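Working notes, beginning with the structure itself.
For this depiction, one protein chain was excluded, whereas all remaining protein chains were kept in their positions.
On to chain A.
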Amino acid sequence: MKRIKLIQVKGFFRIMALLAPLLLNAYLPVQASEEHGAPVSTVAAVNAEVAVDPALEPVHAEATGHEEEKAGDVIMHHILNSHSFSFEPFGTVHLPALPPFFGIDISITKHVVMLWIVSAILLVLFSFVGAAYRKITPRTAPSGVANTMEALVEFIRLDVAKSNIGHGYEKHLPYLLTVFMFILLCNLLGLVPYGATATGNINVTLTLAVFTFFITQAASLKAHGLKGYLVHLTAGTHWALWIIMIPIEVIGLFTKPFALTVRLFANMTAGHIVILSLIFISFILKSYVVAAAVSVPFSIFIYLLEIFVAFLQAFIFTMLSALFIGLATVHEGGEAEAAHH
């Protein structure tokens, strides 16, 4: 209760600090900082190294409260998973802790809640779309949400699944569609205020990549049989080279999901860190000029870029999953056959 109150006070100060130049005038905070005896002007503050900051830090701490809060901590707090959902400046919702399940702490965390929100949105949205498609006949055109979703579904179906997997792509289509929509919505919800990016957590991306890994291996086993699968591990080389080839091929199996994991996680995390860092430049330098000239325009730019990246990363994850499945299921002489087409 005391903690909530503290956060509320801090949030109030933060909002007031943002509104003050609009209400009064932009040079007021500079005067204020000069009153506090900080020897930097606004222009100097723009060019100032971060090393100047410790001089200003006590002022900030004095202004906001009793406890020192570093920008890095705030960024990490935003990026990382936690057991609470904070709605600054309104308060914090503490998520329930569940008893361990087979020795695993399965408490509900912020990212779990985001996953559930994503799932709920997906289920509601696609139950409507699915219902629309149940009624549709080949002679009627889809409309509204169904039409919008059809563009995405058709894109995944033709440009991702069919062109990468080829024959038998229908079997893997539900997984690819689900993973695309799931990641896309996770990425986008991370850009919503108070949202969190579940795909910016390496555990989530790892799980998704492991799904792709298992599906790839299953498809490979099914396509080549156990013998073909094992032969594939030797890459068709002479038996004397097996001692080198087999470890390389086995490592190759695992690098693919590892790359998927890190790519999605790093992209999602990096964007958020960049946006928050840009915003915190103005807090660190305590300059509204910096806020207006650097932080806001650049973070808006990065934000728009993040919207693009949200789609791009969802597409890349799906695309690479389809590609790996396609590579795993390709038959002997399949390349030559593909070259004909």
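A few notes on this one:
Please note the rule applied: a residue touches a chain if its C-beta (ideal position, glycine included) is under 8 Å from a C-beta of that chain, and two chains touch if they have at least 3 such contacts; residues count from 1.
The rule is simple: contacts and distances are computed from a predicted model.
Within the choices "L-serine dehydratase", "ATP synthase subunit b", "Tol-Pal system protein TolB" or "Amino acid ABC transporter permease", the name that UniProt assigns to the complex's undisplayed chain is "ATP synthase subunit b". Among A:126, A:213, A:288 or A:317, the one in contact with the hidden chain is A:126. When the whole complex is considered, the residue among A:245, A:284, A:309 or A:325 that touches the unshown chain is A:284. For chain A, the residues touching the absent chain in the complete assembly are 50, 53-54, 57, 70-73, 75-76, 79-81, 101, 104-109, 111-112, 115-116, 119, 122-123, 126-127, 129-131, 133-134, 136, 138-139, 149-150, 153-154, 157, 170, 173-175, 177-179, 181-182, 198, 201-204, 206-208, 211, 269, 273, 277, 284.
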